[in-house]
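One protein chain omitted, others in place.
Then we have chain A:
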Amino acid sequence: MKLAQLLILPATLLSAVLAIPEYSEHLHLRPLPNGYLYAGFNFTASTSLSAYESQHFRYFPRSLGQILQHSHTKELHLRFALGRWDDESWGSRPRDGKREGGTGVEIWAWLDSGGGKPAVEERWSSLVNSLSGLFCASLNFIDRTKTTRPVLSFEPEGTHRGGGDGMELLHGTLPHEVVCTENLTPFLKLLPCKGKAGISSLLDGHKVFDANWQTMSIDVRPVCHVGEECRLEIQQTVDIVLDIERSMRPRNDPIPRPRPVEELECDESKSYHASDTCYPRRKEGEMAWSLSQIFGTPVRGSCHVADGDESPDVSLEISPDRAVEVLHSGSNETLMSDAQDQRLRVYRLSDSGKYTDISLIQQIIQEAPHQEQPPLYASRQITGFGQERGGMHAVLHNPHTYPQRIVYLESLPWFLRPYMHTLKVLSHPTTSHDQPATPVKPDKMFYTPALDRKRGTHLELLLTIPAQSTVELTYDFDKAILRYTEYPPDANRGFDVAPAIIRVLPLNSNSTAGNGKTQDSYLRTTSLLLPLPTPDFSMPYNVIILTSTVIALGFGSIFNLLVRRFVLAEEVPRSALAVRVAGVMGKVRGWVRSLKGRMRGGGDGGGRAVGGAGEAAGGAGGMNGISGVAESRKER
């Protein structure tokens, strides 16, 4: 297992032994329990610092190199992630979680701090804006409210002149960003073989983003070795966990349909098993799969472009008992195989072959799959109800028999206002439930309070999690009310809160001999959805109209009181216009009535009289017209 990690990070550790090839790539495959497959792609290219500074690019991508130079970036880490790593069933995270990001987009970089704070902010903004263009992501929305400056959580991976002085770390997250194919395409364009040859030919947007968990990373850092010129190294990784059955569904019929009854595999031991009742039988053993079935295509050719690159391209971490068949077209050059480790098989793609495919058959393996326990389990939730306040509740569970020191980092948006005096860290031992919870005192705490619309909250805690216990971290917060224009179009969905980042610090080698890891590892909680009070968005117009109406009403009555002349009702002079209108109306009415009378009685005198009366009354004008009619009716 240790060797497997060595191979997963060939650039970091193997490079110390061998001269670094300018470009190398590697694919690590590991079946996970319950029919999942982990595939970790790793592409490492490097260039000498002098070539980089004079802008001569070979395998290092020019587009990215220019961005880094323009923004004076010393070290860059960029992550695109989707889904959740199920550490309960899949075990510890690949690459110790170091090449993994929180849901959405995450970026942190060390920038040249020359020129003071405004210059750094200018560079940061130029960096995120250029990367936004390069990767078709909304990275340009990482502004000052989404940027934090963590103290303990990250350390530079590269070797920097002056030991990291004159550099400043900035960290930004975009939990709302949906990672998709448009981010993968520019990612592949940065590779020398551009997804056309070598293992990168397996990367297809349909498969990568169909995965249960997926993370893409880009890490640029300077690497120096004694006696050699410093090099700038770019490491690109894609880690995915695929549901084997789902990704092997036929390409021409991707819609899931019920299987015909004949094809169902039923558990016949169930008492209710009958011809029309079927309880699906549990799959036994390991599933059969092949690269071409899972990724839709076999590996095309190879991408051995650099001199001195002799490392294996593909490694397969499976039980020694499983049979593996390697098919390739073209030449039959044997692939490198069977490293020292029993569980690991490594292959090198042949240079002349056109296609290479690895296929495994279904087998029942007695041996339980080896799984490494993750260093820590972490989860985080929002508690409380209502639109005014809530609480944060993070649970950190240490399953190991030794205590662990961690750094817990939260970068919260400004509209979530935590109350630090309510911060409680309580520890419960998992072995015995009756013991009371004991408070845990953080060893160190860094807290930058939020400023409305200017800065988010940055909270960093250095904690020790006791052995075999669960630590609960809680605090309360207020939900701010945003301005009308600050709401996104889908305001009722809620607002994403970036995942908490947990760095598990390496243990001192002398304190617990060989128990813990010698390198630190990272894990991230899922991102949270924070419902904020959302207004009715027609509100401003309603308010304008309502207040206008109220003002107009008040104004109208006061104005009338001031200006009108008050006289007795009988004294009201009739306006000439009203008199004329009433006259016309009365005439029309009388004419209609006479017409009606004529139709009814054919010259009935009474009818005429009514018409005449009506006319006369109508002539009186105004309201009296109606009363005139009433009077004439009485007469009748």
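Some observations on this one:
Methods note: contacts are C-beta pairs under 8 Å (C-beta built on N, C-alpha and C of every residue); 3 or more make two chains touch, one makes a residue touch a chain; residues count from 1.
The rule is short, and it goes like this: contacts and distances are computed from a predicted model.
Of the names listed as "Synaptotagmin-1", "GPI transamidase component", "Beta-adaptin appendage C-terminal subdomain domain-containing protein" or "N-acyl-aromatic-L-amino acid amidohydrolase", the one that matches the UniProt record for the absent chain is "GPI transamidase component".
Interface note for the absent chain: among A:226, A:364, A:562 or A:599, the touching residue is A:562.
Among the residues A:158, A:175 or A:586, only A:586 touches the chain that is left out of the figure. For the options A:142, A:197 or A:461, the residue in contact with the chain missing from this view is A:197. Contact between chain A and the unshown chain involves residues 54-59, 61-63, 66-67, 70, 130, 134, 189, 192-194, 196-197, 303-307, 541, 544-545, 547-549, 551-553, 555-556, 559-560, 562-563, 565, 567-568, 570-573, 579, 583, 586-587, 590, 605, 608-609, 611-613, 615-621, 624.
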